[in-house]
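I have a structure I would like to understand better, so I am pasting it below and will then ask my questions one at a time.
All protein chains but one are shown at their positions in the complex.
This part shows chain A:
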Amino acid sequence: MMLALIVVLPLLGSVLPVMLDRGGRRLPAVAAAIPAAIAFFILLSLRSRLVDGAAITISYTWLENLGLNLSLRMDGLSFLFALLILGIGLLVILYARYYLSSEEAIGRFYSYLLLFMAAMLGVVLSENVLLMLVFWEVTSLSSFLLIGFWSHRSDSRRGARMALTITSGGGLALLAGILLLGHIAGSFELSQILVSGSRIVEHPLYPLMLVLILLGAFTKSAQFPFHFWLPHAMAAPTPVSAYLHSATMVKAGIYLMARLYPAISGTDEWFYIVSLTGLTTLLLGSAMAFFQQDLKGLLAYSTISHLGLITLLFGLDTDMSSVAAIFHTINHATFKASLFMAAGIIDHETGTRDLRRLGGLYRYMPHTALLAIVASLSMAGVPLLNGFLSKEMFLGETLQQGLLGPFNWVIPVVSTVANLLTMAYSIRFIHQAFLDKTADPSALPHYPPHEPPFWMRAPANILVLLCVLVGLMPEQTVGSLLALAARVSLGGPLPEYSLALWHGFNLPLVMSLIALGGGLLLYFGMRRPLFRLYNRLPDAEARDVFEGAMQCLVRLTVLFTERVENGSLQRYMALMLIGVLLVTGSALWDLKILTGPVAMTPLDSITSAGLVILMATSISVVLFHRRRLQAIIFSSVAGLMVSLLFARFSAPDLALTQLSVEVVTTVLLVLALFFLPWHTPRESSALRRGRDGLLAVGCGGLVSLLAYAVLTRPYESIAQFFLDKSVSDAGGSNVVNVILVDFRGFDTLGEISVLAITGIAVYAMLDGITPKLPERGLGGYPWIRDRHPLMLKVMAKLLLPLALLVSVFIFLRGHQLPGGGFIAGLITTAALILQYIASGLRWTTARLPLDYRRMAGIGILLAGATGLVAWLFGKPFLTSGFTHLHIPVIGDVELASAALFDLGVYLTVVGSSLLTLAHLASSGRPQEEGAS
């Protein structure tokens, strides 16, 4: 539980600062520090439970079927990383309070920072690797927000986008890799994965999985060739760089390698990929760092180089190298964070980060200068500081490994060269920023620079103090922490090692001395010719390649979008149909035999005549579609044939429904036609018609094939259940109606809701428009003066009571015989429409003051309430009940709650159909009476 709090507190706390945004600089900072501090103390309190590689885990099931659980784990390795995240995080919170000016959105900044902190903690504390991946993605997103915090600047927007593209691209690869890993290991829980190392490395998918996972780690940790996003991320505010780009985010990739080390390392693939990538990055980063003019750019490349060093250590084939890797992770986090902070102070106080303009700052800010000098020396690996210890270990390991056979010497030599360069750029940093007396500080944007407030220096003070303490007394300070973490990362016993300062005069020390001396020589002796050479090099920036690729991608997508999404419904429709054809066609491709084993029923003349008429009418609709009234007539004949077909094939309910719907639809179509053009112009080209014809024939053919293939095959139905239970459980013998109002009542409730929504939508859509009405009728004849023919009027009045009686009859018998709420509702609708047509809207409305909107609403409420009543009896929603009553004279009457439900259906159907029709009719002639 306490473990979960470590992640949850910063996560929940991240909403606080943004809410306190108005409270000046202090309040958001305090609000951010409190959850982080509590989490920090919880973390420390758990330390005592982590002896001997023990792990604390908690687990809540989440999406079990996917293997995704909310399970957390803390062991030595997670503890170390969480300690860095929270410890440096707290210092950065303090630092940022002084770094940011009060005009900036400080609350937002701290919220992002806490979100990022929570995500990082999630990454290092996840037991479930899928969960870890979720947090991993959140770190990418929140770092995007942080890098782009100064969103008014184009370089920070670009830097943020680049970082997001690279790291989330790597995240995708990692997702694939993790899925493979889980597949191979049989579980997504780390405790399971870490013990299945031998099975994992022997699996045929192992190389693929390894490359994918390493892609994720390398992009995050800025390894060559994905390193270029890191220098551009320096557009972020310096506290962000100090946090993300020294101690946390870029270490996520390192953490991943350390974490999965027992499971996926130990193979040749691992050693070669990891060590060579690390070696390249190490050399490239340190060389590039030397030539940077921007203070933060120098630190960024230096970070790349140190990350390469750690990666290289993980790639070496000795156990000890992993210990060194973790040790260097700790040291790098301390000295690099303090260096970034010092760089931020310089930027803040002088207004520039350009090394060519800085110089001689020691006189103005001796305290800051001292901090930066000590941290830089630690970075360079000068004795008595922590950087020296891990560098000695590193150099020692490069001599121990045996990866490259005859070319084994390459690794120690390149490492020494890289260290030499590290010394050179560290000296350059110290000299050009603080000690160079030749520079003229009065040309600085802010002159004279002075020391920042005490509390702004405090975080760097603490970190530098740590550098010195660790450097002097490694065993007493970090010894146990390192052992704790390294033991977990190795997944086995620790090798013998000692953290002492002095190991005697040995080869690593000689390499160190060469590097230190060479670095000094390089800077003071060969700086100028080297810079001249560098400036003459072609300006081949990875950024330009990236930007070029991005722009090309954007152009491609724009082109694609324009081609596909051109705003034409016809185009979309055609594309969708092509998709349907492809998908269904390819699925049917496997069908070996079209005709199934079931024999066809014999053809009888009447049915075939009906089918032929149906075909003929539907083709006629197409042929006559330009003359719309004729097309409506043909389509209604088709509808009629469909309802006859239902009647023919044992579906009386469907036949009745189709018939009444057909009547209402036809009236609606004619009514709508009144407001629309009566003819369709001929405008499609022959080519377009040919394409559409092909598509149509394709779709039709596919449907035919599918229908034929299905109809000639045997099938199993679940219908027997309904047939058996209909009478006994629901008290109705019309099974279709029983299914609608009882067994599947919930579906029906949804359907009538849709119906009512359509009615309301029609109402809303017609609101406020007055359609233009043609002066003359079809064929150019003037409108008939007598709008309501007498014969029709009289007939309609006679018919209305009869039709209503029929609908009541149909409704009542629905449970037992064909009929029911849907059909009765449609019959009532048809009868009322007839009144509107015959006598006009005003006349009918005056005599039949029904509010159809309310009617539809009541219908749904009634149906819903019937369902709710079941709750009163402790039954599930929509459970029905029925009973038989014997009333004298009338006889045996059955009362079923389903009948009430059906009444709701009835009301909704009548309400929404008439809402549509009557409203459409009335919108035609707002001041006069009905139109049709």
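FYI, a residue touches a chain if its C-beta (ideal position, glycine included) is under 8 Å from a C-beta of that chain, and two chains touch if they have at least 3 such contacts; residues count from 1.
By our rule, contacts and distances are computed from a predicted model.
Peer 1: Looking at UniProt, which of "Transcription initiation protein", "Glycine betaine/proline transport system permease protein", "Na+/H+ antiporter subunit C" or "Phosphonate ABC transporter ATP-binding protein" names the chain that isn't shown?
Peer 2: From the listed options "Transcription initiation protein", "Glycine betaine/proline transport system permease protein", "Na+/H+ antiporter subunit C" or "Phosphonate ABC transporter ATP-binding protein", the omitted chain resolves to "Na+/H+ antiporter subunit C".
Peer 1: Can you tell me which of A:L260, A:L614 or A:L832 touches the chain that was removed from the display?
Peer 2: Per the contact definition at the top, the residue touching the missing chain is A:L614.
Peer 1: Which of A:M19, A:A696 or A:A865 sits in contact with the chain that's absent?
Peer 2: The one listed residue touching the chain not shown is A:A696.
Peer 1: So which of A:A707, A:A846 or A:L868 would be touching the chain we can't see?
Peer 2: Selected residue, touching the omitted chain: A:A707.
Peer 1: Mind listing the chain A residues that contact the chain we can't see here?
Peer 2: The list for chain A reads 567-570, 573-574, 577, 600-604, 607-608, 611, 614-615, 618-619, 621-622, 625, 628, 631-632, 635, 638-639, 642, 645-646, 648-654, 657-658, 661, 664-665, 668-669, 672-673, 675-677, 680-681, 683-684, 692-693, 695-697, 699-708, 710-712, 715, 717-719, 722-723, 726-727, 733-736, 739-740, 744, 747-748, 751, 754-755, 758-759, 761-762, 765-766, 769-772, 816-818, 822, 826, 909, 912-913, 916-917, 920.
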